[in-house]
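A single protein chain has been omitted from the complex, and every remaining protein chain is retained in its original position.
Letters are used for the chains, namely A, B and C, taken in the order the chains are written, and counting of residues starts over at 1 for each.
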Amino acid sequence: MSNYKLQVKELNKIFSSGVMFKKDQFQAVKNISFNLRKGEILAIVGESGSGKSTTARMITNLIKPTSGEILYDGTNINNRKFKRLLPEKIQMVFQDPFAALNPNHTIGYAIGRPLELKKKAKGTVRERVLELLTQVGLTPAEDFIDKYPYQISGGQKQRAVIARVLGLEPEVIVADEPTSMLDVSIGIDIMNLMLDLREEKKLSYLLITHNLGSARYMADRIMVVFAGEVVEIGNAEEVINAPKHPYTKLLLHSSPDPWRTEVEEIEIVEFADTTLPKQGCKFQYRCPFVTESCKTVSIPLYGTSNDRQVRCNLYREELVHEQA
Amino acid sequence: MKKLKSILAYLWELIPGTKGVLGLAIIFCFIVIAIFGSYIAPYEKNYIAFEAWLSPSFTHWLGTDSYGQDILSQMIYGTQTSLLVAIVAGSITTCIGVLVGIVAGYKGGWIGEGLMRIVDLFLIIPTLALMIILASFLPSMGVTNTILIIGLLSWLYMARSIRSQTMSERESGYVEAARMAGMGDLEIMFREIMPNIIPVILANLVLVTTQAVLAEAGLSFLGLGDPSAVSWGTILSLAHANNAVLFNAWWWILPPGLAIACLCFGFILVGNGILDRFQANRGNAAL
Amino acid sequence: MGLNAGYILKRVGFALVTLYVAITVNFLLPRLMGGDIADTIASEMALGSPEVAAALREQFGLDNTNLFYQYKQYLVQLFQGNMGVSYVNYPAPVTEVMLSALPWTLGTVLIATILSYGIGWMIGIKGAWKSGSLFDNISLFVSFFLNSVPYFWIGIIMIMIFSFHLDLFPLGKAIPHDFDSLSFMGKITTIIHHAALPVISMIIASLAGHILVLRNNLIRVLSEDYMLLAKAKGLSNRRRKYTYGARNALLPSFTGLMITLGHVIGGALTMEIVFSYPGVGLVTFNAILNHDFPLIQGAFLFIAISVIIANLIADLMYPIIDPRVALQ
Partner (left out) sequence: MVNLLEINNLCIDYDSPRGKVKAVHNVSFTIKKGEIFGLVGESGCGKSTTAFGISRLLRPPAQISAGSITLNGQELTHLSEAEFDKLRWSHISIVLQSAMNNLNPVIKIQEQLIDAILAHKAMSAEEAINHAKYLLRLVDINEERLANFPHELSGGMRQRVVIAMALALQPDLIIMDEPTTALDVVVQNGIIHKILELQKDFGFSILFITHDLPLMLEICDRIGVMYAGELVEVTKREDLMEQARHPYTQGLLESFPPLKGEKRRLKGISGHPPDLVTPPDGCSFHPRCPYAMLQCKQKEPEKLHDNKGIIACHLYQEGGHRFEQLQTTSEGTK
């Protein structure tokens, strides 16, 4: 068995609008492949519409991929038998903690009901819920268990959501922008909690974010996606300190950083139109290094296995050489 | 018992403001009249031996009609039929509307789209026209048939409203969270989503009940009601058929219309209060 | 801009499907519950009009049990404009009876709807702009009340007050006996004179819905950011109210308008009975009283077709009025 908790192979998702006339098709995710090791945090970074949330939803089986495979410990998650087990293996923390808890149920019910369904509680459900609440720092737990979501703050809600997820004892947690709806000071608490839980329970996280700072703070590896494609993947520090793909550079350059020392002025190609090229590199319209060959031939991911890959012709020589 | 108490407490929470209390009081009065009708009414049902066209007096508070019936008594007996039709037809409508709306809204895809296309289709055709054609081809029209026709044909608009509400709930994270927790579709639809749209359901319930009262009156007026039953609609219909206007018999025309208006007004107040209180999305509902 | 072929095709397609369903419902219903028809036929036979009975037998397929054959016949006949013979007006064909009734209904309903929409619009805007004001509260309660009464009752009350007591309008009917002898202008004034009260009654009866929908929409629009920005721009009250606010509030109510049209037509049917106004409603009423089944069916079809066409027109106008729809 491989040491990968999760293997994603050639994942594609095409959305078509209109039930009767399937005219408009939109490829949200194109041939995305990656692996997630046990205990690892992989951040998927991209702008809105880059396909990062779609990927997360396919991995948690909330939507079906158009093609491609998602393997958990070597088993396809769309496998009939596996489907029922999925909640106990892969869980999700949602972007909006205000919406993720049903306003009509108490915190205790929200956390306890999945335990009941999956028969996860060893003692009584209530005892286990109290234990989980304590684990995520909602103490004293007795004060929280009978509260309704509107009675607690945003950060506490996200903690409750994490408690619910933990109750199912998954090994992989997909976190879709878990802090973007929260105030920054609260957000950092949630990130710290997630990091602590990873250590404690050897969890693997797939972190979806648009913020390079939080990606660096949380993740071991970073995968940058653009227009449904992986453009760069690699060790978090390497990607942030020495980005290769022009898009990653652009993202880094655009992220506010008042302490920026070196003024690496990369040429910004101002681009208002959001249409994508039909062939060739998806980033060609905005790339300052674009060449003729970028415009016609689609570009593969160059590089060595999982460690560092870049979808850019600039690195063909360098990385292909390395590979050899 | 504890559960019942919490349900009651929940319902109490739903009762909205002064408007709602006023509305509930109105409805309550009519219910009392309907239940104790035979004790309250001064004369027996359909007793026709009085002098015709008597204007209101102490013996006949609301006068008599062209057949020599005491109008007050008829009105009180009519309350029973009208309320019965309103409540039962309204409940049938609500059940179908909620069911179709939630399923179509939650399931989406082919089932949801298909259901809604059908709803849209029938929504275009005026409901009253459909009721007319159904009622006129039925072998006989009893109160049961009236209830069924109204109940089975009025849920379309409600289904749409519930559906759009369900769809916006579905976008909410808690539905996805429920799916991630391994809950089944039924549990998600009726235990997760439904409690959150109770205000909208109640407001719609109130609206369809109002429409049922009006539809019953309309059908009776068109001669499609139960000819043997006494309802506010049939009283009005008889008044018109016997040219009450030309006899200046306002006591025959005003009471049934006002009774309908008061009852519906009560329902509408309650519905409006609920929506106000929960600041629920009204969609295009005229409430 | 706005309209594209795909959209038009879709809407027309939907209208045709709706029409087809209406036609089929019209075909199936009497056959599903047709017990009463046979009785009527028998009584007609006994009363000595065998032609009527024969025509009825044929139209409702009592002679031939093959449903598909009947269905085919029904469609073919319908396509030729043949809806059978009305036996109340024997031997006038249903189509002819309906065609002579339809203009009266359409005329009054359209005028009433447009006026009621306009008036409701103004009251709704005024109420929403100063929501919570005395005017708003009064308009709200009056609307609730109007929504609570049957159309026809309003009609009866109007007749009682304005025709019977004040003698301002005729007691009913669309034209007087001596209509043919009148001059052209005289004809027009007398038509207006007769239609006035039914139209006014319909306006009053349907006003409430428009007021409430517009009021709710505008209150929602007023809380939008762009209204705040319009205020920050220092635009005049008038411009913010109408150009920025009302336009946005009006558009979503436009689709609602067509659903209300269904309601209004339903209401108009009963209203015509009150006013003895010779439109579809009165024809239907008489048909029901006399068990004139072909005529009831014809009335249903005519109502359905009118509403479907009205809806289609609205659907096609919508993208022209609302730029946001054009892109979808």
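Methods note: contacts are C-beta pairs under 8 Å (C-beta built on N, C-alpha and C of every residue); 3 or more make two chains touch, one makes a residue touch a chain.
Keep in mind that this is a model prediction, so the values were computed, not measured.
For the chain that is not shown, the touched chains among those present are A, C, taking the whole complex. Among A:187, A:228, A:280 or A:303, only A:187 touches the chain left out of the display. Of the listed residues A:74, A:123 or A:258, the one in contact with the hidden chain in the full complex is A:258.
Across C:97, C:230, C:265 or C:280, the single residue that touches the chain missing here is C:230.
Taking the whole complex into account, subunit A touches the unshown chain at residues 47-48, 153, 155-156, 183-189, 191-192, 210-214, 216-217, 237, 240, 250-261, 268, 270, 272-274. Contact residues of subunit C toward the unshown chain are 224-226, 228-236, 239, 243-244, 247-248, 251, 322-324, 327.
Convention: only the chains that are shown with their structure count from here on.
Chain-level centrality, scored on Cα centres against the all-protein Cα centre, points to B.
Taking each chain's centre as the mean of its C-alpha atoms, subunit B lies 22 Å from subunit C. Remark: subunit A and subunit B have CA centroids separated by 50 Å (rounded to whole angstrom). Centre-to-centre, using mean CA coordinates, subunit A is 54 Å away from subunit C.
Within the complex formed with subunit A, the subunit B residues making contact are 109-110, 113, 172-174, 176-183, 192, 195-196. Those residues of subunit C that touch subunit B in the complex are listed here as 14, 17-18, 21-22, 25-26, 29-30, 32-37, 143-145, 147-153, 156-157, 159-160, 164, 171, 208-209, 212-213, 216, 252-253, 255-256, 258-259, 262-263, 265-267, 269-270, 273-274, 284-285, 287-289, 291, 293, 296-297, 299-300, 303-304, 307-308, 311.
Across the complex, subunit B is touched by residues 19, 60, 62, 84, 86-87, 91-92, 94-97, 99-105, 113-114, 117-118, 161, 164, 168 of subunit A.
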